[in-house]
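Before I ask anything, here is the structure I am working with.
A single protein chain has been omitted from the complex, and every remaining protein chain is retained in its original position.
Moving on to chain A:
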Amino acid sequence: MIDPKKDLLYRLADDQLILGHRNSEWNGLGPILEEDIAFSSMAQDKLGHALQLYSLLHELGEAEPDTVAFTRNAGQFHCCQLVELPIGDYAFSLMRHFLFDHAELLRFEALTASSYEPLAQVARKLKGELKYHVLHANTWIRQLGTSTDEAIEKLQAALDLTLPYALALFEKTEAEPAIIAEGIFIGEDALRQQWLENISRVLSQTALELPDVTTISPVEGGRHGVHTEFLQPLLDEMAEVFRLDPTADW
């Protein structure tokens, strides 16, 4: 049985790394320059978060952060499938960012009370940054979600598409009972409930309709190493230079 701390850390770190990587792909492509810049800032934050979380794993005996991030294959990743999907159009990336970061903010707020003190410390730092990510997402969802029919249609389509993946953010692993019992984290069910309340509140201020989540099957598997066809090519690209000379210091 895997150490519950490591189980949780891998899920958290892999989510941050992969979404950070995806967000960075918006360089040069944003609908306005300010969004190029914003997505880059969030990407940098997420990479920084991933690095801190992989560093905790390293303290628990796992390999160096660079090795862990740049040399595993898709089957060894524990990110949810939501983060690995290609950036799509801006509506898709914005909606993914909205759904993901609302969950992240709540997750790291809860983790500030973790019994695993090193993680609680990291969470106290991260939640301050995540607050701005959520503020950014809310601002845009409210703006565009109350604007033209065209924008509302695109965002609604993005919401319908991303929601089944977003619900799998809360996929549990075998370590879940131990994680809760040891006071490391409040658990996925508690988080999901708060998340639904928060996203519903923002969406209710727009023309967007949140589909009935009780009728949707979450697209799970990511937490157990089952991924979309998009993850391995992303990892190959990420490691392209790193693998040219594994003995090198870059």
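One rule holds in what follows: a contact is a pair of C-beta atoms (placed from the backbone, for glycine too) under 8 Å apart; a residue touches a chain by one contact, two chains touch by 3 or more; residues count from 1.
Just so it is clear, contacts and distances are computed from a predicted model.
Asks: Any idea which of "CheW protein", "ABC-2 type transport system ATP-binding protein", "cellulase" or "1,2-phenylacetyl-CoA epoxidase subunit A" UniProt assigns to the chain that's been left out?
Replies: From the listed options "CheW protein", "ABC-2 type transport system ATP-binding protein", "cellulase" or "1,2-phenylacetyl-CoA epoxidase subunit A", the omitted chain resolves to "1,2-phenylacetyl-CoA epoxidase subunit A".
Asks: Which of A:24, A:121, A:173 or A:228 sits in contact with the chain that's absent?
Replies: A:24
Asks: Using the touch definition from the top, which of A:37, A:113, A:135 or A:216 touches the missing chain?
Replies: Spelled out, the listed residue whose C-beta touches the missing chain is A:37.
Asks: What residues on chain A make contact with the chain left out of this view?
Replies: For chain A, the residues touching the absent chain are 21, 24-25, 27-37, 40-41, 43-44, 47-48, 50-51, 65-66, 69-70, 89-90, 142-144, 146-148, 150-152, 154, 204-207, 234, 237-238, 240-242, 244-245, 247-250.
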